[in-house]
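Shown here: the complex without one of its protein chains, the others still in place.
Take a look at subunit A:
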Amino acid sequence: MKKVVALFLVLMMIFGLVACGKADKGNDAGQTSEADQGSDSDTAGGEITHLVMSFMTFTGAPADTQKVQDAMNEILTEKYGIEVELQISDYASYKQNMTLALSGGEQIDVFNTITTGYNSMVQQGYLVDLEENDLLKNYGAGITEAVGEEYMNACRVNGKLYGLPNNRDMAQGRGCAAIATEYLEGIGYTVDNSTEIIKIPVDELNEIYAELHDKYPDVEVYRPTILSMSQFSNVDLLGNNAFGVLLNYGKELEVENLFTSDFYKEYCARMYDYNQNGYISKDAATDTTAVTELVKAGTLMSYTTGGKPGIKQQETNLCGRPMTIFQTLDDYVSSAAVASFPWSISINTVSAEASMKLLNALYTDPDLANILSWGIEGTHYKVLDSGMSTFADGVDATTSGWSHNVTWQMPNQFITYVWEGNDPALWENIKTFNTNAQKSSASGFTFDTTNVATEMTSVQNVYDEYQKSVEYGFVDPGTGIEEMNAKMLKAGLDKIITEKQTQLDAWAAAK
């Protein structure tokens, strides 16, 4: 009996090993045969390059990824001699997947640098210099035209271009508060429906909050998030961290300590008041439920957001009830806004030329851009007589196999259809919004952390320790900020600020 079992196990093992080997081979065979098919259909008879393209959605690869990929390849193989494979991860694991794939030498050709940190990708050498051997000039001329020289230059690191900015809202309406309209009506506030964003001074916002709290004492008035402080400020977070910033919309190239600034003291004092008045839930620091979900559930009235054209519709959709947007500060393009998640070519690419061709196609070919954003016409979306798009018949947001809500991440959404419910001139509005906003004088500056990596780690840990208690107003800002600042100085905040100033000066001089 024992012998039989042993024999069986041995056989299982051998079979397992063989199966593994076979499966690998099978995959390879599948790929080559696919490529063969591709070249058969290619009338030009040229060779088809198989490229891997990566980006993220909030929920991972949509159900119809394969169909969309096939639809893209129909155009790509014929026109450009390229075949693309989409590798889509969810928001939470995208960074890890990309780091593992890139450091492990896996084939990734074209990818979006969102959450991976464009700057750190450059510093660790994962990205191809896009102007080496005139790559961009020869194969990507349409990209510069679609995006504009100014934004391209904002993605340069030490003068070299490693990423291509996508066309989207670069500016951010600072100091915006979204309040559910029904509560505003409840306190007798007349909502001005003529504009999308209502401009008011911050005192008026405080008064509205006070009235809301009087009328609805059981509903949480305001819930801060980790982003609220920067959204509700005129501060430019140089290199996307709060350690050494430009104050006053980055008009001057002077790196300052945020935590000793008057702005920070006032902001935290305001939050402390909110807390003392009972506007903020005592669980605010622990509860990680999205603010929009809380509004949807009816337990929250207001939160901070970043303003842009289309924001009212966006927040209304997210919250499931009409929202009104107030703005207390100006629109602003921060130094890191343009280069926060450009598209790049990885060093593991099989062909940098083909990758650039693919990117060029995605930036300039409306058919491809629409497939990437909205899916397949007739299956996922349809075009209305008005020239706007909406869900195809019998499909909605939950049943559609390609409804990813990350069209802003795609290379060029300005050449796609505007979704129904928005202003038909949405793309034009966003362009004007970008042009009219105040711009940081450090636009395009990126911070190289190599020399201060040790200090960055230590200071980040101090910030994590105090951020929520101080910025959510759970501790008296008088003592809280000072304690945090003292600890940060001890951890090397000064050294980071000095290093930032040095790099900023060098950057300005080179410019």
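To be clear about the criterion, a residue touches a chain if its C-beta (ideal position, glycine included) is under 8 Å from a C-beta of that chain, and two chains touch if they have at least 3 such contacts; residues count from 1.
Definition applied: contacts and distances are computed from a predicted model.
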{"item": "Listed names \"Fe-S oxidoreductase\", \"Xanthine dehydrogenase family protein subunit M\", \"Cytochrome c oxidase subunit 2\" or \"Putative aldouronate transport system permease protein\", matching UniProt entry of the absent chain", "value": "\"Putative aldouronate transport system permease protein\""}
{"item": "Which residue of A:66, A:158, A:317 or A:457 touches the chain not shown here", "value": "A:457"}
{"item": "Omitted-chain contact residue, chosen from A:59, A:103 or A:498", "value": "A:103"}
{"item": "Contact partner of the left-out chain, one of A:164, A:258 or A:491", "value": "A:491"}
{"item": "Option from A:137, A:160, A:282 or A:511 whose C-beta touches the chain left out", "value": "A:282"}
{"item": "Touching residues (missing chain, whole complex) on subunit A", "value": "13, 95, 99, 102-103, 116-117, 120, 124-126, 241, 281-283, 285-288, 347, 449-450, 453-454, 456-458, 460-461, 464-469, 474, 487, 490-492"}
